[in-house]
Every structure is written in C-alpha cells, then in structure tokens.
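One chain of protein is taken out of this complex; the other chains stay put.
Chains: A and B, in written order; residue numbering restarts at 1 for each.
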Amino acid sequence: MTAPIVKVVTSRFDIEDAHTLAVYERTGGYEGLRKALTMSPTAVHDEVKAATLLGRGGAGFPAGVKWGFCPPGVWPRYLVVNGDESEPGTYKDRLLMERDPHQLIEGCLIACYAAGLSQCFLYIRGEMALAQTRVARALNEAYAAGYVGRNVLGTNFSVDIVLHWGAGAYIVGEETALIESLEGNRGMPRLKPPYFPAAIGLYGKPTIVNNVETLSNLGWILRNGSDAYKQYGSESSPGTRMFAISGHVKRPGVYEVQHGITTFRDLFYDEQFCGGIRHDHQLKMFIPGGGSSPWFFEEQLDLPLEARPVGGAGSMLGSGAIVVMDETTDAVKACLRVVRFYARESCGKCTPCREGTNWLETILQRIYDGHGRPSDIDMLLDVGDNISPGPYPSAGWEAEGLAAVPFPPRQTTICPLGPSAVAPVTSALRRFRPEFEAKIRRRAVNIPLRVEESAHV
Amino acid sequence: MSDTAPAKSTVSVEINGHTIEANPGELVIDAAERNGVHIPRFCYHNRMRPVGMCRMCLVEIDQGRGPALSPSCMIPVTEGMKVDTESERTRKAQDGVLEFLLINHPLDCPVCDKGGECPLQDNTVAYGPGESRFVEEKRHYEKPIPISDLVFLDRERCILCDRCTRFAKEVAGDPLIHFQGRGSRTEVNTFPDEPFSSYFSGNTVQICPVGALTSSSYRFKARPWDLTEVESTCTTCSVGCSVTLQSSRNRLLRTMGVDNDATNWGWLCDRGRFDIEAVESDNRLAEPLVDGAPARWSDALRKAAAAISGALRDVGPSGIGVIGGARLTNESAYAWAKLAKGVIGTDNVDAQLGDGLPGELLFGLPRATIAEACAPKGTIVLLGSDPKETLGVLYLRLRHAVVEDKATLIELGHGASGLTRYARHALHGEPGGALVELAHQAVALLPEGQPVTVVLGRTSPTEDPAVLAEAAQVFAAYGARFLSGLTRGNVHGALDLGLAPGLLPGRVTLDAGRSTFTDAWGSVPAGRGKSTAAMLAAAADGSLPVLILLGADPINDSADRALAERALQRATVIAVDTFPTDSVAHASVVLPAAGYAETDGTTTNLEGRILPLRQAVTPPGTARADWAIAVELATRLEADLGFDAVEQIWAEIASLSAAHEGITAAALASARDGVIAAGSGGSGGRPATIDSVPAVTAKRVPLDPTKLRLVVRRTMYDGATLTQQSRSLPSLYNDNEVRLHPLDFEKLGVDEGADVTLVAAEGQLTLPVVSDRGVVRGTAVVLANVPDAPVNILLSPTSPVIDVRLEVVR
Partner (left out) sequence: MSRLTPENEAIAREIISRYPKPKSALIPLLHLSQEQNGHVTDEAMVHLAELVDVTPAEVIGTCTFYEMFKREPVGRYVVNICTNIAFQLLGAEELLHHAEHRLGIKAGNTTPDGLFTIEDVECVAACTEAPCLTVNYRYFYKVDGEDFDAIVEDLRNGRQPTRKAAETGPDGAIPSHGTLALERQHIPADRAAGNADPDSAPAPVWLEQQA
C-alpha cells in the first residue's frame, strides 16, 4: 500500500507565479517566520530539534542537532546555504529555488534566528541561471518588505542574506569546498578534522552549512508545529523527501514522498509516481542515492526510502537521486559513465583521487573500446582499493559480512569524491563481471598488442 | 586544583608498539620523527601549515574507535593514541599513493637535477611498488618553462604537493605562483607574463620534493653524489642564516638553507642563495698588485709596510686610516683591530661607511634576539629599517610573527617599506627629526602589557643617526628591547671587535679597555679617531696620507662620492679585497683576500650570535685570509700579532672580551644554533661592556617648502659587489627613479614619467619621476647604489639632511 502523497516543500509547485512575494504571502508564506519571532530563539531551535528534520544534502544528519555544534561564545556564526546541487541524477534543489524561492528565504531566516547566525550566504550552483534570477528577485522583494536585513519585521533580529553563485565545479557541493569557494578560492575540500565547519568554517568561524531542501522545510514546521510534521513519514525519518527518478522509467520526475514509509518499488511502479519501467522492460539495476552510491538490484526494491535500511543493504540514500536502468543497459558503459563523471570532477587536491579516478576511467574506456586485458578486472578492483580500502560495501553482499557504506567512507582521499568512483566499479564487477569479461575476450584484434608484462617503473 | 597532581606535560602515544612521550599539540608525523620513526611525506613541511594533500604520510591511527588510515601530518597526538606505521594497510596505502604519483611522473631521472637527492625516488625505493601497471600515455606539458629569472618549472615532474605555492603565499607573502586548472590537469604556474619575482623564490627549489623546480644557477651543474658539503653561515647580510655549502672539484656550486630555529628556519633570500656564484667569478683578485701590476706577496707587503711606516714617520698614527672590515670574519676583524689600534696605533678605524649607527648606541641599548622580537602576541616596532629589502630572512620571520603569531607591528620610517601592509600603524615622516615625534606618538599606540622589540636600522643615509638614537631612547624609556637592523654581513662582529673609532674589542670604549689592552697589545690609541667621512675628508686634504681599505668601496658606498674619489686619488691606498672595485682601482697596493667559503672562522649576526664559517673551497691564486694578511703586514712592521691560527685568535678574543667570555671553541662547536655573545661583566681582567646610552637631542631641520627632502631607499638587488659579480643576479636590480607623493606632482608642475634633475649642493642626478602613495609628502625617494645612477653624488656626510631642488628636463 503506497503511502499517500503529502506536499510540504512542493506545495506551491503547481501554483502560478508561486515565486513571487504576493503569491507566497497569500499561501501562508512568512507565517512561520512571524511565529518564530514571537518565540525565543531557543524555543525555535527546540521546535526544529523536536521535528527531527534530517539534512537532505546526503549525510542525513538532524539539522537541529547540527546547529548545536557551534562552539559556545564564538562569534560571529554564519549560515551557508548549499544550493550547489550537482550530483548526477538530482535536481530537486533547483526546482525549489526556481519555483518557491521565498520558502527557502524564510527557512534561512528561521535558521539564523534560532541558531544566532549573523550573516547568511546563499550559494547557488553557477549553471542555474533561472534559480539565480528568481532568488535575486525574491530577495529584493523580501528586503523591500522588511523580511530580510536590518530589524526583520520590526524586531531586533537583523541578518543579511547574500546571494552568491558558483561557476561550475561539482566538488563545491562538499561543504568545506563550498566554504573555500565562498572565500573566493579554488573549491577544494579541507581536511576534517580539524575543519568541521560548525567549529572552523567560513573565515575560520563557526558555520552551519544546510541544504536548500532542508531549509525549505522550516517555514512549514514553524507554521504547523513539529507534531504535525511528525505525522508524516516514519518515526526515525519524519516528514517528506524529494526524490528525482531518472532513466528508464515511464514517468521520470521529481516526487515528494513521505520519508521512510515509501519504498523504491512504490516509486518506480506506482501509477502516482513513475508508473513502471519503460516498455515494461525488466529492471537491471538502479542507483539509489546519487552516482556515488553502490548500485541496487531487483531484490532491494522493497526497501523503504530511509537512510538506515538502505545503508544496511550496502548502499546509501544520499541526495535523493535515483537512476533506473533496464535490461538493455550496458553495465560496462554505465559504469564508465559514472566513473568518468568523478574523474572529470576530481578537484586534484589529493593524490589518490586526482590520479586514481582518472586511471579507473582510462582502464574502463579501454575495456569498453575493446582493448581490455584479462588482468584489467583485478587491476580495477585494486586501484579502487587504493582509493577506498576495502572491502567496499556492495548491495546484496551482506552475506559476506559487509557493513553499510560508512560515512565518511573508508578512504585514502581527503573527501568522499574519490571513493564515489569506486562504488560503480565494485557494484558492476560484482554483479556483471561476465559482461566485462566478454568485452575483454572480444578485444579488437586489429589493435597492436601492448607490452603487458614488462612495464617496469 | 591544589590537591591534584600537576598535569602531565606530555602525551603518551604508542607508535609501532612502543610508548613514547609527545608534546601536547604535536603532530603524529613530528612525534614519530623525534622518536626515530620516519613517516614518508611529500607535502608536509614543518615550517608550513600542513595540508594533508599528498597522502603519503597515511598511517593507521587508533584514537579509541579502531585503527583508521589517517594523514599523520594533520592529526595531533592524543593520550593513548595508537599509531602503526608498518601495518599491512599502511604499507598498501603508501604503495598505492606512490603508484599513483608515478603514473604521470616522467622517468627522466638520469637528466634530472634532483636525481640522487629526490624524495620521490627515495620513497619509491623504500615504500613503493616494484613496477608500474600503468601502460597509458603520461601527461605532457612543455618542458621546463622559466617562471622567473632564477627558477625553471617542469610541470610533468610536478606532483602537486603545494609546497612551492604554500611557501609563496604563507611564508614569502608573494602568491605569484598558484595552482591552475582542476583535477588531473591541475598545474602550478604564474599569471601570464607575470613572473615569480619573489626575493625568496630559491626556497621553492630547495623544498620541491621532485625535480619540478630547478634553479637556473645550479641546473645541470652536478650530480648530488659528487657534492661535498660543509655547514656554514651566509654573510650576505647580517641575519646569519645557516647554510650548507656544496662544492665539487673545488668549485662552489650551491648553497642550501639549513633549519636554524634561532635564525632562518631553513629559508634563504635569493640574494644570499645566489650571490655565492661570485666566489667562482673570473674577476676575482687572485694575485697581489703593485701600482696596477701583478706583484709577489713579499713585494706588495713591503710596499704597504713602507707606506704605513712613512705615514707614521711623517704624520704619526693619525696619518693612517682603515675603512671597512664588515665583510671579515670575527677573527680577521680582531686581527685587523689589533694591527691598527695596537701595532700602528691609529684609532682612525671604521667598519661602517657613514650609513650605519654607532656601535656605542647598539651596545648601550638592551638587546633582543629574533625569537624575542617575533614572540607570539608581542609588539614589533620598525624604526628606520626596511627588512624586506635589506635583511630578507628577518622579513620572513617578522612577517610570520604578524601573520601567523598575532604580533603587532608598528612602523616608523621615511615612507612605505616591505612590511607596511602588515603594520597596524605606519607612521611616516621626513628625515630631519620627525621620527622622534613619531616615536612619542607610537609609544601611545603600544598595546598594554606586551613585550616591545624595536628593530633599529638606518635604511636612509640621509637621516642623521642622532635622530634614530633619540627616537630609540623614547622606546628604551618605555622598556623596549632592541634588535639591530644594521645590514652588512659581519658589521656586528666588526663593531664588537673594535673596528670603529673609540672602541676596543669586547664592546668597550678606549678608556674602559685601555688598561687591559695596553697589557695585551702593548699600546692603544690615545684618543678617539676619525669616522669614514672624516678620514676621507682628511685624506682629501692631505692630512691622512695612507688609507687601508678592508673590503670597502667608498666610491660607491660612502655618503659622498666626490669626496671619496678625491680622497682615494690623494692618499696612498692599500686595498685588501676580493674584487677590483672602483675604489680598489685607486690602490697602490692590492692584497687579494680569501673570500666567502674560502676560510674558517666565525661571524656575528644582528643578534650578537656567534655562528660558524667554514671553508668549502680554496681561494683563487695566492689570495689569503684577511687575518693572515694582518699578521704578515704586522711582521713587516716589526710586530708580532701573536697568533697564526684561527683558533688562537678566537681564544685571545674570549680571554679579553667580556662580551665573548665563556664562548669557547668547544661551546661553539656543540651549539646548533650558535651562541649569543652577551657577557658584560669584568671577570679575569676583562673590561666591562658599554651598558648605557647618553641622552641625545638631535637637530630638528624643518622642511624647506621650496625643496624636496631626499630619502634614500635600499633594495635587495643593487650594485653590491657580490650581487654584481654573480651570474644570476646582476640584471635583477630596478632602474633608479625619483618617487614623489602624487599630491606633490601638481605643486611641482611635473608629469609622471618625465625626466627630472635632482639638484643638491654636492651634485645633481637626472632620473624619471614616478608617483607613489607610500612616499611622504615633501620628500623625494631614490634608490641607493643602483649601477649607473649613483645617488651618493648628491649626498654629504656633514649635512644632517639633504634637500634637493627638482628641475624638469625639457
């Protein structure tokens, strides 16, 4: 039985001109902020904690708890809004910013009020020109109407929200890289520890980094209360979540579903969502949580969309990006495409990711082009192991005692980007090794053989 | 608190099964190293912030939640931590990182300067894979590109460790090289047509863990295994940076910074690093000259002795003057002081050329070390000193103190310096007394309760030293300590050992040391002698017939070029030098001296720290040590200086000088950082050192609204002999210009870029004029000692200030 559809963050998606202040105000907009301002900041913070609002950026950490990690007595604190969504398969945040920018602004204001954040930087992905336009216009409206800036709605709460946008670099979605980028630098991740943003963030000061979808929930929670929020979703994952389902389904799209009680099968096959695999083909595999998550297969379809069970099955829910692949999909090519993405997007800071992801792509390309060698399969796994020391979690291999994808993953790298390129390799090889072997056996005979065994340093 | 045991001052960490005690906050990689466990690394450098990028130092660290591969350069030790640098997982990770680094690294080791001293080679042998599984094409870039006049970059060899780029930004403050591109196409490079023109660029070559950065000076000169090396000290300026001198087949090829915690932290400035090339110059003086012709030593010495004897006979001891000596070793300085003051009997001895400060002032003020000046959260006052241009590595230390250690910098000077951008307050005024008023203002700005160190120098010879003395006393009254900003290599040793009028070895006055030194030397001069300016004036008017130049070039370096020329033409000149300078050209007798890296001995840095100088190569021809020349000359004057080895001279110094008491040869040999000469008492008959400064009131000279007051600024690269005789540096000096404050342009009716003539009482000089906001209004700033644009034709040592008229050249 599929859980009924509830719209928390996408409630205005079907309303014309919902991105304008007039429509937003007419539909309950800024009521959450007004209510928050009648409460003490602590009470607002408590309300958010009570709602167990899990971060929607990937790690799934409760936002209210995260706000509490700022060291006491250290000022100023900043809010950085992570709108740099670029994980392959996902684009929920873009829609939230394009269609309901005031909802995000209201969330920012509530967060700043509750956690004592003195300035907010709203970082939008560089390629999202329309989102930048809509948020800029919404901010200008909100400033003029007294919602943002000095003495918000006549209170002593004052905060500027500064619109900032990037310029094309996937890695900037990583929160420390986002901060580097916001400081005008190359968006290369900082090492954690010691640079946990809540303690040492923007300009070395405590900084909360929250995802667009996470913040977009706050207005609703304040307006309706945490109890109302917890009526939806599961006990451990209340509310709703947005998922983008792409690939070989009949109706790809972005859907808001109840968190934790909707299953993958519901999403893929239910008529109110994707309506089944295209041409009624067989499902071959699916990526459950963005390109960096180990692949799932038929047998994981009945898992609920919730971090813990997905993690227990050897993958992760990540940023809500699901890519469905049917029986016609070439596993080698799919693997190559995902790995190519990470190789192109590696920032180059640490050695294993800079050199290793690129090498994985090269080997896969060689296999795909018919120049593979029998030793390449073991080499892929070993190079992967040197980026993310194994055993790498992989769906359906719990029998071997594999744990869920640890967060952060086991890595020789600074950030999880490098290991992200390993997940598709291990997933594809564990399940579809014969496809790789077949490509290697059929190697193009007209290509001169390379000297294989004597390539000494 | 009272009933608990004092907190343990160390942290217990288990490394490979052995428990060691680490310092709180220490990084795992450092704690392991101090305990004999080397963890391989590329990006980590203990004098820069860790970045954890190369991943070579990954080891398994267990902080209570099970072992995890962690970068040991980023993790501070914690109590009970377990570190395993040899586990299978660690080995696998190290092997993997090396394989990754090698897949795009060219195998041109046979023609790479780094081959044989390459961390990438060494780590590969120790921790790496035996063979590569990478069969594809490697990354290609244009092979080496010059990124400055001194440094070449080979991007194919680069492993992107961020050492050079971090150094440029964090240490030198010159972020002119930077990562560009992204991912596997990341490269280090400069901005187009904007070279890495940092005064400190050579350090990047030294710290590059592969052969990506090479110096134009050393490229393809030698293989590391052919080099022999000795540790010594750089004497290009007075900071006293520790170095190794590397030579092959009796040729000095390279110098590298050595990490001395007290002084240079491993860094060198490019001038110090590359002017050693001058040692191998073909222009070196290798044989004695008499009247311009090669001569035997015996003839040259006889001629010199005859000239001195003649002057003694005709005029007395005051007829002989000795200029220079700041280039000598301590031992040679002492030998020449003894020869001049004890044997010849003249007090006309001056190691400085009118561009320094009196020794009495430095001795009388409480002194500070570099470390004390740079103490975290302390206050540093720059008074008349521009360390970036004159004391390169001191600039790095001061900058670090301000940028990294939250020290407060207050600058007092005649215009912007290389440290102005780091100063909390920059107080600028014209020469002629303004600094004294500014000193009073600065005292009011000093943060409460912080130790204050004044870096006291005299960058502009157009400022009266009495002004600096009076300003210094304002801070002394506040309780400040002082670090000398005098710049010449061993000027502090020369002053300490008596190469100045009125002083005897050991920082004592003639009168205070008279009894001791009369006993030791036989006699000492009766009264205070002449300074360099007075000697030159006396020589020019004929009352001082013999001038001895000890590595001095008064024509270029003194404050009155014309006077120096007249003096050297009139007097009989005996020059002891390594190069045929403009002044040496006037000498009747030229005695070739052993130069840098050609003698053993010691030098004294601006802290008063005694540091070793060691011989790496033999002097050219028959050149010999300065002290040995003094001994020979004494013999010709029928005197015996009483020593014939460096060690004997040092022993004599330590036996007579209170400042040097207790600094034995053994103490020097065992002190890694050198030994501060700071004794003051009078035990064993040693006279007490000068310990106070008499109050001074300097003359105030108001600005003349019809003229511009001249300020002379020094730059790193100028006409200095070693700079000009090196291969790499001569072209690096800036052309001379007149810099004016933008608001003075209109008043003077000149346009930017126009040629103007500066007209002073002593002479005139034509230069282009440029606008500079860092110039004090009403002053004109020019550079000292620029070849072909000698500013000292405008100067006069007898005027407290130099005012010039500015004429536009039509």
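Note that in this section contacts are C-beta pairs under 8 Å (C-beta built on N, C-alpha and C of every residue); 3 or more make two chains touch, one makes a residue touch a chain.
Source: prediction; values computed, not measured.
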item	value
Sole contact to the chain not displayed, among B:Arg182, B:His428, B:Arg507 or B:Arg609	B:Arg182
Full-complex contact with the absent chain, from A:Leu191, A:Leu222, A:Ala321 or A:Leu429	A:Ala321
Hidden-chain contact residue, picked from the options A:Leu218, A:Leu283 or A:Val338	A:Val338
Residue among A:Thr10, A:Thr90 or A:Thr426 that touches the chain left out of view	A:Thr90
For subunit B, the residues touching the chain missing from this view	174-182, 190-192, 194
Subunit A residues that touch the omitted chain in the full complex	17, 40-42, 73, 75-76, 78, 85-91, 94, 98-99, 113, 116-119, 125-130, 132-134, 136-137, 139-140, 143-144, 146, 148-150, 155-160, 162-170, 181-188, 202-205, 244-248, 252-254, 287, 291, 321, 323, 325, 329, 333-334, 337-338, 340-341, 344-345, 347
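Convention: only the chains that are shown with their structure count from here on.
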item	value
Approximate Å spacing (C-alpha centroids) for the pair subunit A, subunit B	54
Of subunit A, residues touching subunit B in the complex	169, 186, 191, 193-194, 343-352, 354-356, 358-359, 362, 375, 379, 385-387, 389, 410-414, 450-452, 455-457
Contact set on subunit B toward subunit A in their complex	51-56, 58, 68-69, 71, 74-75, 89, 92-93, 95-97, 99-104, 107, 124, 128-136, 159-160, 179, 181-186
